[in-house]
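Step one of this worksheet: look at the structure below.
The other protein chains are all here in position, but one chain of the complex has been omitted.
By written order: A, B and C. Residues from 1 in each chain.
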Amino acid sequence: MDAKKTLVMGVIGADVHAVGNQILNYAFREAGFNVINLGVMVSQEEYIEAAIESAADAILVSSLYGHGELDCQGFRDKCDEAGLKGILLYVGGNIVVGKQPFEEVEKRFKAMGFDRVFGPGTTPEEGIAALKKDLYGA
Amino acid sequence: MDAKKTLVMGVIGADVHAVGNQILNYAFREAGFNVINLGVMVSQEEYIEAAIESAADAILVSSLYGHGELDCQGFRDKCDEAGLKGILLYVGGNIVVGKQPFEEVEKRFKAMGFDRVFGPGTTPEEGIAALKKDLYGA
Amino acid sequence: MQLQNKKWTEEAFLAERQNVLASWPTGKGVDLDEAIEYQRGIAPEKRFQSKLDNAVKREVTLIQPRAGVPLIEAHIELLRYLENEGEADLLPTTIDAYTRLNRYEDAEHGIKESMASGKAMLNGFPAVNHGVEGCRMVTSSVASPVQVRHGTPDARLLAEITLAGGFTSFEGGGISYNIPYAKNVPMEHTLLTWQYVDRLTGYYEEKGISINREPFGPLTGTLVPPCVSNSIAIIEALVAAEQGVRSVTVGYGQCGNLVQDVAAIRALEQQTKEYLDRFGYKDCNVSTVLHQWMGGFPQDEAKAFAVICWGSAAAALAKATKVIVKTPHEAMGVPTKEANAAGLRATKQIISMLADQKMVEDTVLAAEIDIIKRETRCILEKTLELGNGDIAVGTVRAFEAGVIDVPFAPSRINAGKIMPARDDQGAVRFLDTGMLPFTEDIKAFHREKIAERAKNEGREVSFQMSIDDIYAISKSCLVGRPKK
Partner (left out) sequence: MQLQNKKWTEEAFLAERQNVLASWPTGKGVDLDEAIEYQRGIAPEKRFQSKLDNAVKREVTLIQPRAGVPLIEAHIELLRYLENEGEADLLPTTIDAYTRLNRYEDAEHGIKESMASGKAMLNGFPAVNHGVEGCRMVTSSVASPVQVRHGTPDARLLAEITLAGGFTSFEGGGISYNIPYAKNVPMEHTLLTWQYVDRLTGYYEEKGISINREPFGPLTGTLVPPCVSNSIAIIEALVAAEQGVRSVTVGYGQCGNLVQDVAAIRALEQQTKEYLDRFGYKDCNVSTVLHQWMGGFPQDEAKAFAVICWGSAAAALAKATKVIVKTPHEAMGVPTKEANAAGLRATKQIISMLADQKMVEDTVLAAEIDIIKRETRCILEKTLELGNGDIAVGTVRAFEAGVIDVPFAPSRINAGKIMPARDDQGAVRFLDTGMLPFTEDIKAFHREKIAERAKNEGREVSFQMSIDDIYAISKSCLVGRPKK
């Protein structure tokens, strides 16, 4: 593996679900990543600022409370505008309102510019495996 | 109300479900009927014999174990042949295999010549009310 | 043959075998020596006895569904589904109602009709008709041990074929597969046919093949007081052990009051061992099974899940070795495989969440265990007395005398003099103890319990209470209270 990669992570919008965030933070560190964890209630701007400041390799957005689809709109464009063109963008959690077929949800979020979309019940290991693949090609 | 009406009842075929039968027996007696209860594992012939012997006003068939549709086939014809033309014929219980829409089941059993069809969870009171209507017009 | 509780001689057994195997063509397919070698090839993790013994040791509760369809392929598919999607630990093969009555011609017709129509025309798997090879296809196609579950007064041929067919457990007994499942079969007859089944099992055991036997605990499934079902389970265990059975799972159908249910399982386990010991069957392995509520279910599936879960909780807290699982379709009809698996998964969740929890024998639980044991002892000792020390002979006389009596049974040889009803906490007590040989203090205990309820409900003690209790769970309650 190459040098330590840097991740910016947090829970977007007015969302206060903190448990998954704290566990992911711990798991990503344990897995050898450099993690900037912004905690809960993070705005798009805060992610982007932190990513620029830390020269991050990826932004990991969590949304649990149901407003994820609203909160994530335009995120990729904002990244592009801020000079983060092509930065790896993940989103995960209970990202829509209600129980919906995951395939459709995934499609919508991919169309919004997210590289990977993770549904309810995703384990930290799955996230780590994807990051290793996308960041180290492993 | 007129004179005591006579009912022949029992559980048809190879069926041993005895609980509902015992309760219906008790309830019909309490409601003032003259009841000939044949118990469980009753053949079509046994119902008919008992009905002729007692000059019954109605035959009440129970089936719980799932083979009701097979066991009831040709019952009305047998009644007709035995000289019980027009005798009131009820069937009730879990009369088919599996969970099926009641409307369809009812249609099939009515086509088989049953005057009334009662689904799972029928209370004795419902049976009694129907009998009073059909036998006393009340 | 004259009934007595004595191990059949090998000659008597082998002579009888010829008649049994001749009763239907597939009987010819059974070669006992070959069958024993076949069974010897079945790995321990696919055997009931070893999986149960292991569960007893680890104090965990295994889960098992009921399921059976007429055709072999469909049945294999069903069992695999329940194992994979239902997370079942133990598998069943429920036998159809014709086979239970030895009506193999009708079963054959049902198989043909099912093939022709592509629909299940029998309510179970006709194992006799499918023969040894058909059974082996089933038992060898799944990863878990498979048991025969039925309700057959004369199950001799069924046992011959299924044990040769690789099943490693066989449910039933001379009492428990007669009284709830037959109208007019003499008790001597079923005790003899089941001695045959036990002797066959014992024969395998002698050759080093342990086959599990399971008396059917719930009987009529409807307000059966624990002492009644426990007494019958213990008798069937004793009779089986005499014929050489060494792995017995005694069963109980959940009544619904947690303390009583846990007490019933504990009392059952303790007294089964006590009686087996007393009669010298010291090397018999005992495990227990709790059946989730066996009476009328609510029609609503969410409510049915609740009944299922409450049964699971009772099993887990009692540390029953296994639990037999109902489905959300129970009140409606034979379940789809999806409904069956859903019942299993709900059960698994409860069992796992409660795996490390246990009810401690504090005063209340201890008192309940005590009363069940005392009642059971009254019944068993009187039965032994009636048989002059022979429990099999005593059983025949006990039924004649109403000393053993099962509520709401279809059988005419059952006295039908007792009447159960719930007390104010929902435990099943006696409204009428009939001819049960109880001591005066036990009778008084029940009178007081029922009177207490009647008082709280502001009504007289009457049969209406029992009726209300029969409907209660399907109407969301445990105790059938009068309408306000």
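General observations
Assume a residue touches a chain if its C-beta (ideal position, glycine included) is under 8 Å from a C-beta of that chain, and two chains touch if they have at least 3 such contacts.
What you are looking at is a predicted structure, and each value in this text was computed from that prediction instead of being measured.
Within the entire complex, contacts from the absent chain reach the displayed chains A, C. Check C:Ile42, C:Met137 or C:Ala355 against the missing chain and you find that the one touching it is C:Ala355.
Looking at C:Leu21, C:Val69, C:Ile209 or C:Val307, the residue that reaches the missing chain in the full complex is C:Val307. The missing chain, though absent from the display, is touched by one residue of C:Ser231, C:Thr321 or C:Thr347; that residue is C:Thr347.
Of the candidate positions C:Gln243, C:Asn257, C:Thr321 or C:Thr383, contact with the unshown chain belongs to C:Asn257.
Within the entire complex, the positions of subunit A that touch the omitted partner chain are 14-19, 22-23, 26, 39-41, 65-67, 70, 94, 96-100, 120-121, 123.
Within subunit C, the residues in touch with the undisplayed chain are 256-259, 298, 300-303, 305-307, 309-310, 312-313, 317, 341-350, 352-358, 360, 362-364, 424-426, 473, 476-479.
Note that in this section only the chains that are shown with their structure count from here on.
Taken as a contact graph, with one node per protein chain and an edge wherever two chains touch, the assembly fits none of the named shapes, being neither a line, a ring, a star nor a complete graph.
Look at where the CA atoms of subunit B average out and do the same for subunit C: the two points lie 30 Å apart.
The centroid of the Cα atoms in subunit A and the matching centroid in subunit B are 65 Å apart.
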